[in-house]
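Showing chain A:
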Amino acid sequence: MARIRFENVEKKYANGFHAVKDLNLEIRDKEFLVLLGPSGCGKSTTLNMIAGLEEVSDGSLLFDDELVNYMPPHKRDVAMVFQSYALYPHKSVYDNIAFGLQMRRAPREETDRRVRDAARKLEIEHLLDRRPSQLSGGQRQRVALGRAMVREPAVFLMDEPLSNLDAALRISMRAEIKELHQEMQTTFVYVTHDQAEALTLADRIVVMRDGVVQQIGSPGDIYERPRNTFVASFLGNPPINYIEGQIKVTDDQMVRFVQGELELNFPAETAAKLADCDGLTVLLGIRAEDVEEGSHGGAGAVLTGKVNSVLPVGSDLFLGFELFGNELFFRVGKDIGHASGDEVSLTVDLNRLHVFDKDSGASLIW
Partner candidate 1 sequence: MHAWSAAVDTVQSHLNAFTNTTGIPVNYGNSPWAQYREGMVTKFVGGAPLDMMWVSDAWLPEWAEAGWISPIDEYDFLTAYNSEAEDFCTDSMTYNGRQYGLTYYTDFMAFFYDESKIKEAGFDAPPATWDEVVEQSLVMKEKGISDYPMMLAMAQESWLIEFMSALVYSHGGRFTDDAGASIMQHEKDGAVEALQWVVDAVDKHGIVSPACVETGELSGLKAFASGNHAFAMVAKYRLRMLNDPAQSQIAGNVKQAMMPKGANGDHNTVGWMRFHGMATQSAQDKQRAENAARLIEWFGGKANGEYKFQKLLFLDIGAGFGVKPLFEDAEIQAAYNTYGDVDTIKAQQALALKKDVVTPWFGEWAETNGSAWQSAILGNVEPAAAIQKSADLWDELKSSY
Partner candidate 2 sequence: MSQFSQTNSGGIDYRRRQKVARLLQHLVILLGAAVLTIYALAPVTWLVSSSFQTEAEIVSVPPHWIPEEPTLQNFEAIFSATEEEEITYETRSGQDPASGGYIPSTAKNLIPSMWNSLIVASLVVVLNLLVGVPAAYALAKIRFWGRDASVYFILITRVIPDIALVVPFFLVIRKLGMLDSLGSLVLTYLAVTVPFSVFILVQYFEGLPDELDKAARVDGCSRFQALLRVFLPLSLPSLVAVVLFTFLTSWNEFLLALMFTQTEASQTLPIVLAAFTSDFTISFSFINAAGVLAIVPPVIVAVVFERYIVSGLTAGAVKG
């Protein structure tokens, strides 16, 4: 049972750096929460505050309903997996995994049973007598997981646990971690700067920037309905495209996005939200995958421009596309028969357009 609640939490360092600003967040029991953001955004600091490795400067941090601001890490029932794994070089794999239990004075047989269980699950039984220096990166990763698992903690913290692995291993470990969460039935807090990891693993994602929470929501929510340009840009590969333009509300209650000759008509639902925005300068966001080749969408839904570059990525193709001097990137099927310099038309999925206020970057529709 572990709910974690941040109430107006601040973190300031002695050197004046303001790492986390007015954080309000409730992490639900047994939830898989991912803290996502670029480096320096405060996500690791937040995680460390949960662990007790960093002290809360101001505000309250509660576990269930207990204030834990000043509780040192060894008094909290948390386990943590680190980016560098932080295995104890002088201890065998077995002792590395058992250490946390030993420190909490678990009975010897119980410790042994749990260590061997975990080792079996992680398929590292044959490595128990080795030293960390004799292991590969993936094996170390498993030992680090094992060390956290055996503790059966109320909260399971992971700080970029996969970033030191190579790409293939990273994907398979993702799956294992997801499985682990389901098996352990405990609260996971996971820090990453990798959007794909966040989207795959999370029940909910918290996007942070410069110490401020940008958006909290399910992966779908975050991806489909980004609250601002930062969130929108941070997720998506290739990143979301922006076109600057004006909102035009016509007499017949049609709402259009206008930029020079380009006019896009918003569908009714979106239009309703933009009814008061006549004349506002906005950024129109189009995700790379939200276009189709061809002009079948008809007027008000078609972008026409010149192909700048064609970048095949295997499964599909990134198309560099020039429009009003901006270079936009779209993801299209790999069968497209265009080459650089060709003129193409793309039909936009109007239901999936994003509109942000140009000045504040805030979404006007979500």
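If you want to know what made the cut, all candidates are chains of the complex that A comes from, given by their letters.
Here is the rule we use: contacts are C-beta pairs under 8 Å (C-beta built on N, C-alpha and C of every residue); 3 or more make two chains touch, one makes a residue touch a chain; residues count from 1.
Note that the coordinates shown come from a computational prediction; the quantities given were computed from them, not determined experimentally.
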Selected neighbour of chain A [touch, this complex] from 1 or 2: 2
Interface residues, chain A side, partner candidate 2 - complex: 13-14, 48, 51-53, 72-74, 78-80, 82-84, 86-90, 99-100, 103-104, 147, 151, 157
